[in-house]
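Removed: one protein chain of the complex. Kept in place: all other protein chains.
So, subunit A:
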Amino acid sequence: MNEQSIIHVEQLTKRFGDFTAVDAISFEVQRGEIFGFLGANGAGKTTAMRMLCGLSMPTSGKAFVAGFDVYKQTEGLKRNIGYMSQKFSLYEDLTIKENIRFYAGIYGKSDAFIKDKTARLLHQLHLEDQANKLVGSLPPGWKQKLAFSVAVFHEPRIVFLDEPTGGVDPVTRREFWNLIYEAAATGITVFVTTHYMDEAEYCNRVTIMVDGRIEALDTPSALKQTYNASSMNEVFLQLARKAKRNGDEVKTA
């Protein structure tokens, strides 16, 4: 295992019956990287990510996240990661402050830490006036930004983002990526799935998954060179055309 790698995956496989959602993928993610996980719907991105977060049991293969074995050491693993699922999953009937307090609390953060960091975060997001409003009343873009902030509030070593900008307007997406950069600047490794190709350009390295397998893995500029393309979109289309699966076959398990 590489000294610098924070995620180490070897031949990781997930089968549901005779359907192989993730087919023997291997890769390394370096500390502090923004690592993009690209693929069409049903390519196996979410399933792979859920295995790395300890939410889904792998069928075979090896995976270590922050040094923890995903088979046996899930509790240690979970202490060191943040996760933002595709589905918005803060409590809509709690206020912004209450949501932050709850999640920070179950990660074992102290009251002083919570109080101090909440104030800074609200200031940073310009949400001071809204702090006592129910989360359900916020516009979608704000919800996404808040969900991300809650996912990194307990200062994890890695944060997993599953299509974090789905259904969000371009301006908010831009702002969202600024938050990701800020988090990465503090040393948090970012593992993000997306199917927006402009977002792929923001990543340090990207993998492209097709039908459960990794078809390409490199920096965006190297990929464009290899596939002789002017944008990531072209790279993606060249690879995705090979796909035999279609649509949302497997979302969650």
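The rule we apply is simple: contacts are C-beta pairs under 8 Å (C-beta built on N, C-alpha and C of every residue); 3 or more make two chains touch, one makes a residue touch a chain; residues count from 1.
Just so we're on the same page, contacts and distances are computed from a predicted model.
For the omitted chain of this complex, the UniProt record lists the protein as "ABC-2 type transport system permease protein", which is one of "Deferrochelatase", "Succinate dehydrogenase cytochrome b subunit", "ABC-2 type transport system permease protein" or "ABC-type quaternary amine transporter".
Within the set A:36, A:54 or A:164, the residue that contacts the chain not displayed is A:54.
Only one of A:24, A:94 or A:184 touches the absent chain when the whole complex is considered: A:94.
Annotation for subunit A: contacts to the undisplayed chain at residues 53-57, 74-76, 78-79, 81, 83, 85, 87-94, 98, 101-103, 105-108, 253.
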